[in-house]
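Quick one: structure below, then a few questions.
Every protein chain but one is kept in place in this view of the complex.
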Amino acid sequence: MSRQINRLGQGGAIDRSRTLSFSFDGARYEGHPGDTLASALLANDVRIVGRSFKYHRPRGVMSAGVEEGGALITTGSGARRTPNVRATTLELFDGLDTYGQNAWPSVRFDLNALNGLLARFFSAGFYYKTFMGPGRGTWAWMQYEKIIRRAAGMGEASREPDPDSYEIAHAHCDVLVVGSGPAGLEAARVAAEAGLHVILAEQDFAVAPSLLSETEGIGDEAPADWRAARLKALQAAGNVQIMPRTTVFGLYDGGVAGLAERVTDHLADPSPHLPRERFWILRTRRTIVATGALERSVAFGNNDRPGIMLANAARIYANRFGVAAGRRAIVATNNDSGYHSALDMAAAGVDVARILDVRERASDDFAARARAAGIEIMTNCVPVEAAARGTIGKLQIGRRSGATIRADEWLDCDLVAVSGGWTPVVNLLSHRGARPVYDESLATFLPGECAEPIRVAGSAAGVWRSEDCAQSGRAAGAAAARDLGKSALDEQAPAPGGWDRPIHPLWEVRVKGRKLRSFVDPQHDVKTDDIRLAHQEGYVSVEHLKRYTTLGMASDQGKVGNVIGLALMAKATGKTIAETGTTMFRPPYTPVSLGALAGRGCDEHFRATRYTPMHDWNMEHGAVMIDAGLWKRPWYFPAPGEDLTAAYERETAKVRETVGLCDVTSLGKIAVQGPDAAEFLNRVYVNGFGKLPVGRARYGIMLRDDGIVMDDGTTWRLSDSDFFMTTTTANAAKVMGFLEELLETRWPDLRVRVTTVSEQWAGLAVAGPKARQVLEAAVEDIDMSSEAFPFMGVREGHIGGAPCRVARISFSGEMAWEAYVPSDYGAAMCDAVWQAAEPLGGILYGTEALGALRIEKGHVAGPELDGRTTLEDLHLDRMASTKKPFIGNVLRKRPGLMTDDRPQLVGIVPKDRTRRLYAGALLHAPDRLSGHGEGWVTSVTYSPELGHWIGLGLIRGGVEAWSGKTAIHADPVRSGNTEVEITATHFIDPDGSRMHA
Amino acid sequence: MTRYSAWSVIRNGLTGQKGWDRAWRDPEPKDSYDVIIVGAGGHGLATAYYLAREHGIRNVAILEKGYLGGGSVGRNTTIVRSNYMMPGNTEFYEFSLRLWEQLSHELNYNVMFSQRGQIVLFHSPPARDAAARRANTMRMNGIDAEMLTRDQVRQRVPHLDFSDTARFPIQGAILQKRAGTARHDAVAWGYARAADSLGVDIIQNCEVTGVLREGGRVSGAETTRGVIKAGKVGLAVAGNTSRLAAMAGMGRLPIESHKLQAFVSEPLKPLLDYVVAYALPGGHFYISQSDKGGMVFGGDLDMYNSYAQRGNLPIYEDVAGCAVALMPCLKRIRLLRQWAGVMDMSMDGTPIISKTSIDGLYLNGGWCYGGFKATPASGWCFASTIANDAPHELNAAFTLDRFERGLQIDEKGAGPVPKLH
Partner (left out) sequence: MLRIPCPFCGERDHTEFSYGGDAGVDYPQIDSTDEKAWYEAVFLRENPRGPHKELWQHNYGCRMWIVVERDTMTHEIFSAEPAHPGVKAQLEKEAAK
């Protein structure tokens, strides 16, 4: 185990009293609570931690935050392996195991780095120009693609199911403050003091993390004291919810924010009851974006080498983590902020060899302080190129004269800390469509106008000094409070900026005659030459630039390189940066686990499961269930040793022979009530319901507005003004919504109420020659005789002591009833009826037999009512009333729907009665065995009664055109061709004597 | 135009990439053209290309309000397939797929059409039968399709959810081997470069503000860069078709604009070698892995009319749920980027490529989700329709008046509710 050789002797917000053990690529190291993986790796002098996307160049830690493009690693193993984790935001815990990725055999020595030798050929978009041949077609490309896919990608995902759980949480607040720097803290404080409910979200595990590395005082307070006092006050306030480890990843319509909270990733031994992450859907009235700013780098030769990092990151490692990111540092800057890094590193004991300042003059104050610290300042100087191998050991500097740079001496160093200026984090505003605006004097994008109640504070608004940021936060908090009707001080927001001396824009260091490999996007290996090539080839729109070079499409989403890329494109086109524009940042701000976004809605809870009140009863009686939409319905009830086929054939036969019981609760049930209920039904069904007598049911069909069949079912008249409608299982919700829409928007004058009662009633179908006998025994107070209870009659009474409504209707073609009792009595009804049925040789049947029975009878169901069929297609047009208008009656007569050559419903029988049929087969004429054919098979079953397979389908011309002819049941994907006969649809009991018996 | 090839890449690699020309010019608009195509998306660019290439009509301008390829062609999930069941659709999309198979060579631009195969899962016997009808239709029309059992799916993609806790167990799938994905931007750029080389003027940052008519005939367009005359104007502005049509005086259309979100994860080493799709109660889902390694996926519309190219959280939840229900290992994989495009949702889910009631005005729109895979055939057919002032047989069914005549082509059977298609 190595020592933490780069750990400074003191300082940092880490707990030195405790030591944590962790591993990287199999080697064990130590760190402390408060470390990130990156700070701990740096402390242990691990410099190469990753490989880049394209050239597999070595990558070290480049930043100290979410913008990291170099230190991407994989954590964990087995089912918990997590790729592409930013080491710079990963909180260290005891036992953390991490691995380098995108390299073979290791990140220190990666054979894929041979790609780098071919870099001159791998320019932007080269793959659009080659890999097409040899040969025509796509074969060649697909061979290249295999190689490309293996080389690309970054981390390796686990293929095992993730064992962790995730959660979605909902919240509301008055003010959401995003970010807890000086601006966020003050905004939250002011809003809270005005009495508002505030949520303060911080992506870091430490609240107000920027103050942990800040050394400049706020007012006359030291940053640490200021931070502690503010935090204490917020924690005591009671109306402020502070959420660390929580990233506001996107802002959405209606003041909704998406937050990702990391709950257990930092714990060595998390409770199994905790979710790994939480996705918060937060509704807020005001949002204050205090997301800070990100430091930019500068493009110079080999600026991607391990040991080159952002200046502020080096400062953070020194101040917050007590780690020297190098032993001999050079700071290169174009603005004041680089001096903070240099001074703080020097104060922490790092040898800061030089400050290279591209400006002509440093600020007097900083210059004096640097001199006092013994640091040599080289003005008009820039970094030109880092030595090309491994981690950095030397840096060549350049001297600027006007716009020209002359390469000069090489300096020894193992850390180059670069500041190219700052870019406010305006991503969240971008999600709301507000484009950032370029400010020439600050050389930065500032947040643009946003029409929504979102305010920007602190360095996210381009305010650089901590003290000003605090004021900016107070102003935003007060403004939000006033917006919401609270009184708050009218504090003025400070203007953007705040440096002693202005920034000198520096995007790229170019030296005449020198070919430098300068990176804009270090993760995707986008070089400055790639930007120029994109320009040369006409990909000048910022979106073309992004897509052609892949600049900004890496996992940092352009946080590092976008602005430099834009600036270089602006230079190439001769336009200003403002004219060149900017791409829009897309959510999420930082990547969010799909597990968190899905929450608990996965595995068996992916969709709700609907159980009928008889579910347990069915299970106790041996049901095998099937999914019907969200419902679990009995599929079949196997006797010992039976499979589906044996069971449904037996069930089907038994229904026709004795009696069967089937749970039909999943049908939609709607109470249609009111004085105009009959008129309403008249309008929605194609057939008449106005004259339906009380105590009778009728089968009805409804059309859509466009005249296509929508749904069918029976509707029972319980009284003059009270109807009980049933719909198909699949269309229950759709029909209900449609009826409500009609009553509220089209026919508000109708005095009708519709109420869904699907959940209120449990339904049981009792079908078969012995159905009457069974119900006579089970039903207590209804005369079941044929005279007293005719076909389509409706009666109310009791079953098993429970109130019931019973209708004599038949889907099977047998003598049959459907009985409904209040849901809680479902099982009692089943008991009562089963008690009567079982001794008579009755059976329980499921949806498979239900389907077989209805196919034998020629009744249509879902496969026939597929949203494309008309009444005529299904031979149901005779049901359409000519005496009254109904929904769909006009458009169903459009000429294209009334032609004779539309496929019509028919029965289908295999010529060779031993062959089986398949639903989904096409029907072809024997002499035309290609193309769409003449029709298709919708439903099939083996008919125990007929002793062979039968089917329903639609075929052009219908039975008349095909009588005596052979059609081909074409099923190339399963059974090949089968000769079939086209028949009428009623395979059994065509005159209906059984059901009328 | 420099011809792209391995040799040109090597030559330029050795000479500092100096030899590459602009992929397309940035011309000033002329006063008049034979044909104006409005919209430099995939379909508009393809139309102009085929006008020039197949019909010899090269005096063509494409007018684009923003940058070329900035609409749905650059925002989709890149799936290319031809698994359509309804007459009219089957033939059209298969023709498109055949054009795709040669497209890189045709355009001399690698559009990276990867025929890795698409697996469409089913989870119930009725869904199996519906899938079988689709697959049978494909086969009988000469299109490859095969039915996979659950075990055959498992052999191909073992890390789908085959566990006991799957809410809807996978029962099988339809595989179309010739389906796959393509690099969406490259399609726009490839067509742009090829059309430009044939003399077509692609005029970006030129918004059409009015369609000019003389004596009932189209005579050109008013634009933010002045009046441009043309005898024929073709609209290929899916997402904004209603607005342009209203501008042209066509009145209301059987189209609503809806937004569809798309998602991509962080890059990963190869994890999924097929396009996988499925539909279940309450939504549908499709996923593939890009060559860069990102898992690219999407699901349903946001379900309300919208012209905003941004989405809302409920669809994140929905789509992420669909993703992890399909592949439980994806829970730890992170969403990198989400975006949205505006879809022309038609009243039957089928596009419109047709003449209009106005002489010289042609309409290409109503693409719903299906526009990307249709790009080559759409351009081909639209060019033919414009050149001949009569539809090609492949788009003869995609008329604007089919709704009035009762000839809608409703692949889903969802009826005149655009959000459901």
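In order of appearance the chains are A and B, and numbering begins at 1 in each one.
Going forward, a contact is a pair of C-beta atoms (placed from the backbone, for glycine too) under 8 Å apart; a residue touches a chain by one contact, two chains touch by 3 or more.
Nothing here was measured: the structure is a model prediction, and the numbers come from that model.
> Could you tell me which of A:A79, A:A113, A:A228 or A:V256 touches the chain that is not displayed?
A:V256
> Pick out which of B:V120, B:M295 or B:M347 touches the chain that's been left out of the picture.
Touching the chain that is not displayed is residue B:M347.
> Among A:L891, A:V940, A:I955 or A:I988, single out the residue that touches the unshown chain.
The missing chain is touched by A:L891.
> Using the document's definition of touch, tell me which of B:L14, B:M303 or B:A390 contacts the absent chain.
With B:L14, B:M303 or B:A390 as choices, the missing chain is touched by B:M303.
> Going by the touch rule given at the top, which residues of subunit A touch the chain that is not shown?
Output for subunit A: 252-256, 281, 283, 433, 451, 683, 705-706, 737, 740-741, 743-748, 885-887, 890-891, 893-894.
> Kindly note down the residues of subunit B that lie in touch with the hidden chain.
Here the touching residues of subunit B are 240, 242-243, 251-257, 303-308, 312-314, 347, 403-404, 416-419.
Criterion: only the chains that are shown with their structure count from here on.
> If you average the CA atoms of subunit A and of subunit B, how far apart do the two points sit, in angstrom?
22
> For the complex, give me every residue of subunit A touching subunit B.
Touching subunit B from subunit A are residues 53, 79-84, 102, 118, 120-121, 123, 126-133, 136-138, 141-142, 145, 148-150, 152-162, 164, 166, 168, 250, 252-253, 256, 258, 279, 281, 431, 433, 529, 533, 536-539, 541, 543-544, 547-548, 550, 553, 555, 557, 586-588, 591-599, 601-607, 609, 626-630, 704-708, 710, 862-863, 866-868, 891, 894-898, 918-922, 924, 929-933, 936-939, 970-974.
> Can you tell me which positions in subunit B touch subunit A when the two form their complex?
The touching residues are 4-6, 8-10, 12-14, 17, 20-26, 66-67, 69-70, 74, 87, 90, 101-102, 104-105, 108-110, 112-116, 123-126, 128-137, 139-142, 145-147, 158-159, 161, 163, 165-168, 174, 180, 183, 185-186, 189-190, 204, 265-271, 280-282, 289, 291-293, 308, 310, 312-313, 316-317, 319-325, 328-339, 402, 404-408, 410, 412-416.
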